[in-house]
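Every protein chain but one is kept in place in this view of the complex.
After this line comes chain A, so read on.
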Amino acid sequence: MKKIKREHKVRDFHQAKWDEPIIFELHKEGERGVRPPSVEQEVIDSVGDGVSILPVGMRRTEEPNLPEISQNRVLRHYLRLSQETLGAGLNVEIGQGTCTMKYSPVINEAFASSPKMTALHPSQDEETVQGMLEVTHNLDLYMREISGMDNFSFQPGSGTQALFAMASIVREYHDTNGEGNQRDEIITTIFSHPSQASTAAVKGYKIITLYPDENGYPDIDKLKEVVSERTAGFVVANPEDTGIFNSKIKEFTKIVHDAGGICYYDQANANGLLGITRAKEAGFDMCFFNLHKTFSTPHASGGPAAGALGVTEKLKPFLPTPLVEFDGAKYSLNYDLANSIGNVRSFHGVPQNILRAYAWIRGLGAEGLRDVAEIAVLNNNYLYNQILKIKGASAPYIKGERLEQVRYSWEQLTKETGVTTDDISRRMADFGHQYWTSHHPYVVPEPFTLEPTESYSKEDLDEYVASLTYIANEAYSNPEMVKNAPYNSTIHQVVDEDWFENPEKWSITWRMYLRKLEKQSVKV
């Protein structure tokens, strides 16, 4: 007998590879995946086949070209695809910076999938959804505590939609005050989520973007220069994607207020701030939190998410409706707001995420929330300390002062080896890690953004650092190895970008692929 040695410093990983066909290739004529409910004979006797009464031209003549597959095979197919997906539940998920990939407690999934949640209709009478309204109202109260704002709407389906709602409120506010035509500019910063700029543009605003000064703070002199009677609003994250807290934020909001603009706060990344600092004291008129980031609701492969939108008293009349209210005995829905922007999402937003976030807060309490912020910042500073020891890695701008995340750079490594951040991204897949670069444009050269949250242990962080260190060393010793990655992922490298850019090739659906193939073979 011998000891089984497990001394490798990086994980000996291989992702599941099932080599599944595209689902259409599983078609077997006559097979059935499920039978929908059948109808009683008495109903047929009464109304006949139900479809003959359809007017000519409205009845479908050719059945849809959907595959026919037995239930077990459909299940197996999707189970295999799930195994080929590296969800946060499976890995040390600190590589998708700005996404706050924290642990989503499993108990909260049980609440969200209870029929007491899933089988509620959005138009049910208030009396029959008192539990849901109570949860919503209480979450509103907690959010008010955390932010200092006076009222929350949970209608936005994500941070982007919350930003859209805030830009809509800015427009409605100035329109109501008769300054709508004059105020046509919104100021944002480059180290913020692209949705700040894009949603304001959807609402018709001209966008002014501030760039960072040498320390990484948004340039305050530039703000003074661009702010004017045309300023409708100022939207900013703090900290921004760099993780650096803008200590002059109160001056920023004052400058904008003095010019008559509204200040709104992108708190998508508030994980380092819970119980530490609040939107109100920094002078903001509005803010939003992502329930799927700071408040742990799972990211669901890209939604449904939820944006909690908070406003000060003066902007409450502009919120989307309905708001949940409580008279001490009963919860009710208030549709009657004087200047409501209308709706951004139908009905009540994403209530199952309201429930999950509520349960998460109850599972932490006030002290636990502060622990979240403190440990998220501790973890990030530990990681920051370790990453800077890796050859070729750096963190531009001011030294230290990072809260929950850092935007790093491989500028030196790329210069010295030719290996880029995109190469490293693919190589990280070989060790079972997610890794994210940055939004565009890349202001920091060869960027990568890490956000360790409170959910990972020191050992977890060490594992991630060890993988990055291994790859950085490999870049210096064997750059081709990194450039040709991945090797242990489900698939190998896609190199022909033409498939995504050329109309002759792009195949967004299976039918497009088949048709283009056929066209090509005719040509040949």
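FYI, a residue touches a chain if its C-beta (ideal position, glycine included) is under 8 Å from a C-beta of that chain, and two chains touch if they have at least 3 such contacts; residues count from 1.
Going forward, contacts and distances are computed from a predicted model.
Hidden chain, UniProt protein name from the list "Monovalent cation/H(+) antiporter subunit G", "Sulfur carrier protein ThiS", "Glycine dehydrogenase subunit 1" or "Carbohydrate ABC transporter permease": "Glycine dehydrogenase subunit 1".
The omitted chain makes contact with just one of the residues A:Ala88, A:Val256, A:Ala270 or A:Ile387: A:Ala88. Within the full complex, the residue among A:Leu210, A:Val227, A:Ile244 or A:Val482 touching the omitted chain is A:Ile244.
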